[in-house]
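One chain of protein is taken out of this complex; the other chains stay put.
== chain A ==
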Amino acid sequence: MAGSLGKRWRSEVFAWGLLAPSLLFLAVFTFYPIWITGVQSFYTKNLAVREPVFAGADNYSQLFSDSLFHKVLINNFWYMLGTVPGALALGLIFALFANRALKLRGFVRVSFFYPNVIPMIALANVWLFIYTPEYGLLSRLTDMIGAGHTAWLGSEKWVMPALVVMMVWKEAGYFMIFYLAGLQNIPNDLYEAAQVDGVGKWRVFWRITFPLLMPTTLFVLVVALTNAFKTIDQLFIMTQGGPNNASNLLLYYIYQQAFSYWDFGAAAAATIVMIAFMLLITVLQFVGMDRKIHYR
C-alpha cells in the first residue's frame, strides 16, 4: 500500500517536473504580462509622471474619450470587415479550383501560398512600390485604362482599401491550404450519391461541401479575426498609421502610446481592450464548436 502510494507520488512529481519549464515560461511571459497590464492600467505613468500614481479608472475614461482611439477602433473594424470575408471567400474559391485535377497544381499552390513564407515587412516594401503614386504598378495600370492615378497610401479614402487588398492577397493562400485539407476529408461517396441522384453542382456545394467545411471555416475565421487585430508590421513601412490616422490600427496605437509617447497608462488600458477582443474571439470559437459537433 505504502509502496503504491509512493509510486503514485513519484509519478505525480515526475509529471509536474516535465511541465515545469513550459509552465515557467508561460507564467513569466503570458500570465505575468497580463497581470501587470491590468495593474498598470489603473496607474498614471508617462513622461510627466515618472513614478506610477494610482489613478483609478482614469486611463480607461481617457482612452474611451480619446477621439483618436475611437478612430482606431473604427478603422480596425472596417479593416476586419474587409479582410475577413474577403480572404475566407477567396481561400475557399481557390481551394475548390485547386482541388480539381489540374495540371501544374504545384505552381498554383506555390503561387498562392508563397506570401506566407515571406516576412510581412518585406511584403510591405513590395506593396509600397505597387502603390507608389506615379511609377508604381497600380498607378501604371490605372493610367493605362485611363482612370488616372492617385497617391493610394496618401489618401484617406484609399489607404484602408489598399491595406485590405494586400492582406487579402497574403491570407487567401494561407486559408486555401486549410480548405484544401478540409475538402480532402469529405468522403467521395457523398458526391457520388449526389451525382446518381442528379443533384445540380450548385446544390451539391451548398448542401454537402459548404456544411461539411464548417469546422475548417470556423478555424480559419478565428485566425482571420485574430490577424485583423494583430496587424502592425506593414504600417511601419507603408503608412505609419497615416494619413491623418486613417490607417491607424489598435496594435499600432498601443505601440505609439507606449514607445512614441511613453504613456504607459494609456498603453496598458489599450492592451486590456486588445485582450478583451482576443477573449471575445475565443468565446466565438467555443460557441461555434458547440454548434458544429453534429457534423463530425
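Everything that follows uses one rule, which is that a contact is a pair of C-beta atoms (placed from the backbone, for glycine too) under 8 Å apart; a residue touches a chain by one contact, two chains touch by 3 or more; residues count from 1.
In this text, contacts and distances are computed from a predicted model.
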- Message: I want to check something: the complex is missing a chain, and I'd like its UniProt protein name from "Carbohydrate ABC transporter permease", "Na+/H+ antiporter subunit C", "SUF system FeS cluster assembly SufBD core domain-containing protein" or "Aspartyl/glutamyl-tRNA(Asn/Gln) amidotransferase subunit C".
- Response: "Carbohydrate ABC transporter permease"
- Task: Kindly state which of the options A:Lys71, A:Arg109 or A:Arg207 is in contact with the chain not pictured.
- Result: A:Arg109
- Message: Counting contacts across the full complex, list the positions on chain A that touch the omitted chain.
- Response: 11-12, 14-16, 18-19, 21-26, 28-34, 36-37, 40, 94, 97-98, 100, 102, 104, 106-123, 125-130, 132, 135, 137, 140, 169, 173-174, 177-178, 181, 219, 223, 226, 229-230, 232-233, 236-237, 251, 254-255, 257-259, 264, 267-268, 271, 274-275, 278-279, 281-282
